[in-house]
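Left out: one protein chain. Kept in place: all the others.
Let's look at chain A:
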């Protein structure tokens, strides 16, 4: 299991097709981990490119951290990871919260980002997005699993439920994630988004609550194109091959 040290913290990474000319870095979402890409999406992209996946702090198999969940800290982490791996310029993709990190990267470090792919990044000011953070409880997780896991088809067993519960409890009640996210609520209204010059692909689910966020970004980013894929917020899990092919075509286009 490849673990590297970035900013004095252990970070779990996976690299595929190391040595290829171009590199794609993919960022997962909140309460998720790099496995969202590992099984289907990354292997297809790795047929042409070097692919780097990593677990965000306190997620997957990366080390826990009590603070630093705002987009500036999260992009500091990614920048430092690129330095450690000696990646000068990469294509960058992000899903959900990872999409917000990718957008912030393009704003802060444009010279290090080639093309940008944003999958289902939510508007941080959306009530539903922030509601999840405000209302978390054990009952919420059980209700969520009971009612929504059919969209990903994976039923959680008792041990998995406990593991997830521990992760949510840690993130919600011990870390600064709630206050850090609250500070980002105006991100989509920020003029900085309009400064993004990279060619940008926006992938959103046709039935997703976040589709309007995609349309908003499409209007703000000059060089963007929006593709709506059948599915909801879980499109990378529901349609991994469609997402992988769209990403590969986009990153390979000259």
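The working rule: contacts are C-beta pairs under 8 Å (C-beta built on N, C-alpha and C of every residue); 3 or more make two chains touch, one makes a residue touch a chain; residues count from 1.
Here, contacts and distances are computed from a predicted model.
J.: Using the UniProt record as the reference, specify the protein name of the hidden chain from among "Cbb3-type cytochrome oxidase assembly protein CcoS", "Acyl carrier protein", "Dihydroorotate dehydrogenase" or "ArsA family ATPase".
T.: "Acyl carrier protein"
J.: Touch as defined at the start, partner being the missing chain; which of A:60, A:99 or A:214 qualifies?
T.: Counting the whole complex, the residue in contact with the absent chain is A:60.
J.: Looking at A:7, A:40 or A:73, which residue reaches the missing chain?
T.: The missing chain is touched by A:40.
J.: Of A:14, A:96, A:175 or A:198, which one is in contact with the hidden chain?
T.: Answer from the full complex: A:14 touches the omitted chain.
J.: Even though one chain is hidden, which residues of chain A still touch it in the full complex?
T.: Touching the chain left out of view, chain A contributes residues 1, 14, 16, 33-36, 38-40, 43-44, 55, 60-61, 152-160, 163-164, 237-238, 240.
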